[in-house]
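Supplied in structure tokens, the structure appears directly below.
Then we have subunit A:
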Amino acid sequence: MTSRDDILGRVRARLNRNPENAAAGRAAIEATLAMRAQGPCPAIDSQKSALAGRQQAGTPPLLERLVEKSLAYSSTVDRVGTYAEAPAAVARYLAGLNLPLQAVIWPALARLDWAAAGLTVDTRGAEDHDLVGISGCFCAIAETGTLMLVSGPDTPASVSLLPETHIALVPASRIVAGMEEGFALARAELGQLPRAVNFISGPSRTGDIEQTIVLGAHGPYRVHLILLVQE
Partner candidate 1 sequence: MRPRIGFAAIELLEAAGCEVIVPASQTCCGQPAWNSGDRAAAAQLAKKVIVEFEGFEYVVAPSGSCADHIKNEYPVILADEPEWCSRAVALGRRVYELTDFLVNVAKLDRVPGSFAGRVTYHDSCTGLRSLGIKAQPRALLARLPGVELQEMSGAEECCGFGGTFSVKFGELSAAIAERKCANACATGAAAIVGGDLGCLLNIEGKLRRMGDHETQVLHIAEVLTAKP
Partner candidate 2 sequence: MKSRAHRFKENAAAALANPVLQASMRKAKGKFVDKRAIAIREIDDFEATREAAKQIRNRVIENLDLWLEKFEETATARGATVLWAKDGAEICRHVVDVAKRHGVKKAVKSKSMLSEEAGLNLALTAAGIQPVETDLGEYILQINDNEPPSHIIAPVVHKSLDEVADLFAKTHHTPRKTDIPALTREAREVLREHFLTAEMGISGGNFLIAETGSVALVTNEGNGRMVTTLPKVHVVITGIEKVIPTLEDLATLMRLLPRSATGQSISNYVSVLTGVKRPDEPDGPEHLYFILVDNGRAEVVGSEFQDMLRCIRCGACMNHCPVYQTIGGQAYGWVYPGPMGSVLTPLYTGLENAIDLPHAGTLCNQCGVVCPVKIPLPELLRKLREKQVERHLRPWFERLAFRLWAWVASRPGLYGLGARFAARYLTWLADGKGSIPALGLAPEWTKGRDFPAPEGKTFRELYAEKKQ
């Protein structure tokens, strides 16, 4: 007997499985999967816009909440209008930190005029020597100040992981309330889930040594959000 049959066989025996209740059980599973019931979702409000309840994507309370929670998670936040303004904002941020004006970027962002802002960019997955990675995001989760990134040929996961500095462009229209809304968007736009859906909330951290929080454990030391309020 294979281990699979052995394990499942013992579970079935313990649950008194028979053909009738198996059919009923499978029907219940399909119903659960079809229903996708949501648990209790907290209201999304912010200190600046105290509108209770879950909000439509892109509304000001969501944006303010995203900013508040991102800051609480040690990210930094800048606001510009459009994608076209993003390269200059990136250059300003890097110059402010005395970082080189050089980055690895998502292929999905290659259309922006990075050179005009004085930036040298490589369009590929990240490598160990890359100091700065620039990504977009699939959407952002206001509830927890979280970026939701999905992997793909034009959106490699390593760009938000290997470099010490991660900069993410976040269009305001892509700010949703919670993880539930993020998943709903993924189902609607992508069909099936891509290989990696990464939820990122601030720089990587550890508290393993004497519960002292240190930023930059294995991933980025810095996460910088550039909000595109007109996008």
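Selection rule: all candidates are chains of the complex that A comes from, given by their letters.
Basically, a residue touches a chain if its C-beta (ideal position, glycine included) is under 8 Å from a C-beta of that chain, and two chains touch if they have at least 3 such contacts; residues count from 1.
Remember, it's a predicted structure, so these values are computed and weren't measured experimentally.
Q: Of the candidates 1 or 2, report the single one touching subunit A in this complex.
A: Result for subunit A: touching candidate is 2.
Q: Which of the residues in subunit A end up touching candidate 2 in this complex?
A: Against candidate 2, subunit A makes touches at 2-4, 6-8, 10-12, 14-17, 22, 25-26, 28-29, 32-33, 36-40, 42-43, 69, 73, 124-125, 128, 143-146, 151-153, 156-158, 161, 178-180, 183, 192-212, 214, 216-220.
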